[in-house]
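A single structure is presented below for examination.
Note that one protein chain is taken out, while the other chains of the complex remain in position.
Chain IDs A, B and C follow the sequence of writing; residue 1 opens each chain.
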Amino acid sequence: MNSFGRIFRVEILGESHGPLVGAVIDGCPPGLPLAPADLEGDLARRRAGAGGTTSRREADVPELLSGVYGGFTTGAPILVAVRNADTRSADYERFREVPRPGHADFSAGLKYGGYADLRGSGHFSGRLTVGLVAAGAVAKKLLPGVSFTTRVVEAGGRSDVEAAASEAAAAGDSVGALVELRVSGLPAGLGEPWFDALESLAAHAIFAVPGTRGVEFGDGFRAARMRGSEHNDPFVDAAGRTARNGSGGVNGGISNGNELVARVAVKPASSIALPQETFDFGTGAMGTLEIGGRHDACIALRGAVALEAALAVVLADLALVARATAPLGRPAAQGPGAGPGGRGASAEGSS
Amino acid sequence: MNSFGRIFRVEILGESHGPLVGAVIDGCPPGLPLAPADLEGDLARRRAGAGGTTSRREADVPELLSGVYGGFTTGAPILVAVRNADTRSADYERFREVPRPGHADFSAGLKYGGYADLRGSGHFSGRLTVGLVAAGAVAKKLLPGVSFTTRVVEAGGRSDVEAAASEAAAAGDSVGALVELRVSGLPAGLGEPWFDALESLAAHAIFAVPGTRGVEFGDGFRAARMRGSEHNDPFVDAAGRTARNGSGGVNGGISNGNELVARVAVKPASSIALPQETFDFGTGAMGTLEIGGRHDACIALRGAVALEAALAVVLADLALVARATAPLGRPAAQGPGAGPGGRGASAEGSS
Amino acid sequence: MNSFGRIFRVEILGESHGPLVGAVIDGCPPGLPLAPADLEGDLARRRAGAGGTTSRREADVPELLSGVYGGFTTGAPILVAVRNADTRSADYERFREVPRPGHADFSAGLKYGGYADLRGSGHFSGRLTVGLVAAGAVAKKLLPGVSFTTRVVEAGGRSDVEAAASEAAAAGDSVGALVELRVSGLPAGLGEPWFDALESLAAHAIFAVPGTRGVEFGDGFRAARMRGSEHNDPFVDAAGRTARNGSGGVNGGISNGNELVARVAVKPASSIALPQETFDFGTGAMGTLEIGGRHDACIALRGAVALEAALAVVLADLALVARATAPLGRPAAQGPGAGPGGRGASAEGSS
Partner (left out) sequence: MNSFGRIFRVEILGESHGPLVGAVIDGCPPGLPLAPADLEGDLARRRAGAGGTTSRREADVPELLSGVYGGFTTGAPILVAVRNADTRSADYERFREVPRPGHADFSAGLKYGGYADLRGSGHFSGRLTVGLVAAGAVAKKLLPGVSFTTRVVEAGGRSDVEAAASEAAAAGDSVGALVELRVSGLPAGLGEPWFDALESLAAHAIFAVPGTRGVEFGDGFRAARMRGSEHNDPFVDAAGRTARNGSGGVNGGISNGNELVARVAVKPASSIALPQETFDFGTGAMGTLEIGGRHDACIALRGAVALEAALAVVLADLALVARATAPLGRPAAQGPGAGPGGRGASAEGSS
C-alpha cells in the first residue's frame, strides 16, 4: 500500500541494500520532456552531505526504464530506478533481538512477522527517498510558473544549522531540525474541502517522509494562541492577496493564490554513535546497544528536498485533478460577476 | 473527492442549510451491533455548547438509512443522515463580493466558478463534522479495547479554556486552541512505511477537519530542537513499552503498542462579531465587513470530538487492513524467535 | 466496497425494503444544470412495465439531497435518494434455510454470516438500480453530443421480445434476453491500455448490474471464430472511420471515434412462480420452494436502462480523466503531422 495520488500517482519501492531503489509514476500526461538529467539536480541535493552526514557514497544515477520515449513522457507508467552500489550489510539481524530505539525494528518485527528486510533498514530506509525525490522532480515539471523555496531554518533550536549538525556529529549524537517549505506561483483553486483538502494531502505525503514529527501551515501552532481578530487575514487587492498570509495560502482546503507556506519538524536521526541502554528481547533484560555504520547527524539537511518532493507530488496531482473537475460554465443567474466566483473563473485560468 | 479509507471508507456529504448532513460508511464488516443511540454520545459532545459557542440549536437526531438490519450492520453501505432544521439563510450571496477573511468564500468562488452553496458556508460548514463524528462513533465500535482521551489543553495560550473562550466571545472575538488526542489499547502493527504511514493517514484525516492548522505526534515540534540522545526512546520491557513514549506510539509509520499521542492546533473561528476591513470585489476597494449570525468563539470546544473521530476512522481502517495483510506464517530460517519478529506475531494478536 | 470511478465516482446504496435506495455521486464538476426532472426520464424507463413485469408500484420520485444549489451542481457530493413506499415484507427469513436458486441468499448468507437484510433481496435487489440509473442520467449530461441507443434485441432467442416475456409470465416462468448498447458521438481517446481499458471499465460496471451473464464488444464472441483477414477492420477516411466497426469503437482499450457497440446477456429472472425443487438446509433434504410475491418475467426489459447507465457512468468518468491527462504539447521532432498522432490532437479536441 505504497501508492499515492489520484491522477499523478506515485509508488515508492526498493530496499536500502537490495538491487535498487526507485518509484513508479503513473498518470503523468504524455508530452512532458523528461530525461535523467532532469532528476539529477534534486538527487544531488538529497545526496549532498553537510556537516556530519552519512559517509555512504552513491552516485545515484537515475534510469528511466519505462514510460519515456524520444525524450518525452508517453503517458505510460514511468519506472525510475537507481541501483544500489555501496551497501555494507553488517549484522542487522541483531536488531530483531535488540530493536533500535526510534527505528521500525520493533514495530515492523511485529507487523511483518520477522520477514522484513532489515539490512540498512530495508524498505524503511531514508535511502528510499531517492524514489520520492525523483517523482518530485517530475512533478515540478508539471507545474510551470511554480517555484519552491525550501530551507532548513533551525537545527537543534539554532539558526546556524550546519554548525549545529557538525557539533552533534562530533559528539556522536544527532540533532533535529525545522524545515520551511514555500511555494509561489501556485494557481488558486487546488484542493477540496474535507478529505481532499490541500493540507490533508500535503500532510499525508510529508508525514510519509521518515523522521517527520509535525506539520503546520501558515500560522500553524501559533494559531492556537491567537484571537480571531488577530488571526484573520483580510484580502487587500483584486488578485486576492491577503495582508499577512496567515493561512499559508489555503482557505477551506483550497489554494487561494497566495504563497503556500508549510513548516515541518524533523526528528534527530535515531541512529547515533553514542551507546544506548535499551531492552534486549533475547536476554529479556536491559542491555547496551551500539550502532555502528554511517549515520546522518541531521537528517533534515538531506531530507528537506524529500519534503519538497512530497509537496510537489501533491500539487501536481491536484493541478491535474483541477483540469478534470473545472467548472462547466458560468451561472448567469448568480450575480453581476463582480466577485471572484462571479467571473466564472476556472481553477486553471484563475491566477 | 470526498471519500477516505481503503476498507472502512467514509464519505462526508451535505450542506449547512440543505436538507441534511451525514456520511456514507462503506466496508464496515457485517455483524456490528449498531443503533442511532450509539452515535448520540459523540454527537452530543459535538453539539454541546461551552462558553460563547454558536446558538444554532439542532437536535441532531441521526438516522441509519441503509446498511443496518435487525440492529446489526449488514456489510452494505451505511448512510447516516441528520436533517437540518434550524437554518436561517441570511444574505450569504454578499460573501461572493466580499469574501470573509479566513473562509473559503474566495478560494471556493474561484474553484467552483460561483456555483458553491454559500448558505451557512454550505459544504464547507463545520456542521458537516456531524457526518464525520457519526462515522467516528462507528469506527470506535470496531476497535474493542481501544480508548480515546481527547482534551482541549489550551485556548489562546491559556489552560483555563472555557474562560478564555467566554472572554473572547464577550469581546466579539474568537480564540484558537490546542487539542490533545490520546489512544490507548491500540494493537501494535497498524500502518505501513511511506504513504500508508499511520501518521500520514491520521494527519490526512485530521487536516480534513476545518480549522486545523498543525498536527504533531509524540515529541512533535519539540523534536526539532532535540538531540538524538535525548530524543531516542529506549524500550524498557518485553511488551515493547518505551521509557517516555517520545514517538507517540508510532515507529516507522507503524504503531508500536504504546499510547498514540497527537496534538492539533485549531485556529480561532474566522467568523467574529467585530467588524473587519477587507477587500470588496464589488467596489474594487477596501471596505468594512460585519458578519452577523451565530458563531463559535472557540471551535475547538465542539471540534475536538471531530478530530477524535477523524483519528478513529483511520485506526479502524488500518485495523481492518491489518486483518487482510497479516503475515502468512513463520520463517523457520530466521532466528530463534527471541525477538518480536521472531515470534511470528501477527498484527492482530501481537500486543 | 460499493463505489466506482476515478473522478466521477458513484456509490450505490439502500435496500429494497429499507427507507430508501439511491446513490452518492462524487467528482461531478460544478456548473452542471441538474434538477430531479433530469432523472425522471430514465427512472421512468426503468419503472415502465412491459409484458409480465413486476406489479410493485413505486412513484420513484428522486430527491437531490446534497450537492445541488440554485439548479446547478456545486462540486460537492450529490446524494440522490428515492424513498421506498410499496414494500411488503413477506417471510424472507425462510430463504435463509431454503436459499432461492439463482439468488444470493446462499452466498450472501455465508459471506455476511446471516446479517444480510433479505427483505425483498435487500441490498442485492434489482431495485437498487434506481441509484445507478440516476447516476447514469447525471453522467449523460456530462457527455454533450453523445447519444445512447439501447435495445432489447432478443428475449428467449426471439426478436418479438415483449411477446416472449408475456408468454413466459403466463407460464409462471421467466425468460433471458440480449441487450445491445450503442453510443455515438463519443470522442476518440477515452480509456487506456491494460487495467483502465474502456472495455475493462465498461464490463466492470455492466457486470455490476444484477443478472448480467456476459458482455461483448464489437464482433464479440463471433471474433473467436474469425480469421484476422476477415476480422481486421481497415480505416476508410481521414476521420478514422472503419469499414465495418468490428472492434465496436475501441482499439487498444481506447475509443477510436467510431460508434461504441456492446452486447449484454441478461439471465432470466430467478424468481419464478413455478415451484422449484431445491435443498432445504433446515431439514437437510431436498424440498419444494414456491416463491410468492411480484416478479419480472424478463428483467432485461427494465434493466436495459441500468446497463446503459452503467456504461454512461464509465464514459463520463473517462471523459473527465481525459481532461486531466491530455497531452501537454506537440512533439516537433516526431514527424510531419500527417498522421493522427502528428496533429497533436488531444483527447478532448480530437473528434
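Operating definition for what follows: a residue touches a chain if its C-beta (ideal position, glycine included) is under 8 Å from a C-beta of that chain, and two chains touch if they have at least 3 such contacts.
Bear in mind the structure is a predicted one, so any value in this text is a computation, not a measurement.
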With touch defined as in the header, list the contact partners of the absent chain among those displayed. A, B, C
Of the residues A:Asp42, A:Glu97, A:Asp117 or A:Asp296, which one touches the chain left out of the display? A:Asp117
Among B:Ser184, B:Asn245 or B:Thr325, which residue is in touch with the absent chain? B:Thr325
Write the list of chain B residues that the hidden chain touches. 6-7, 27, 29-32, 70-72, 75-76, 192-193, 320-321, 323-331, 333-334
Under the stated touch rule, tell me which residues of chain A contact the chain that is not displayed. 1-3, 7, 9, 11-15, 18-20, 24, 26-27, 30-31, 63, 65-67, 69-70, 72-77, 79, 111-113, 115-117, 119, 122-123
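Please note the rule applied: only the chains that are shown with their structure count from here on.
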Could you state the distance in Å from the CA-based centre of chain A to that of chain C? 41
Hey, how far is the Cα centre of chain B from the one of chain C, in Å? 36
I need the residues of chain A touching at least two other chains; which ones are they? 6, 192-193, 321, 325-327, 329-331, 334
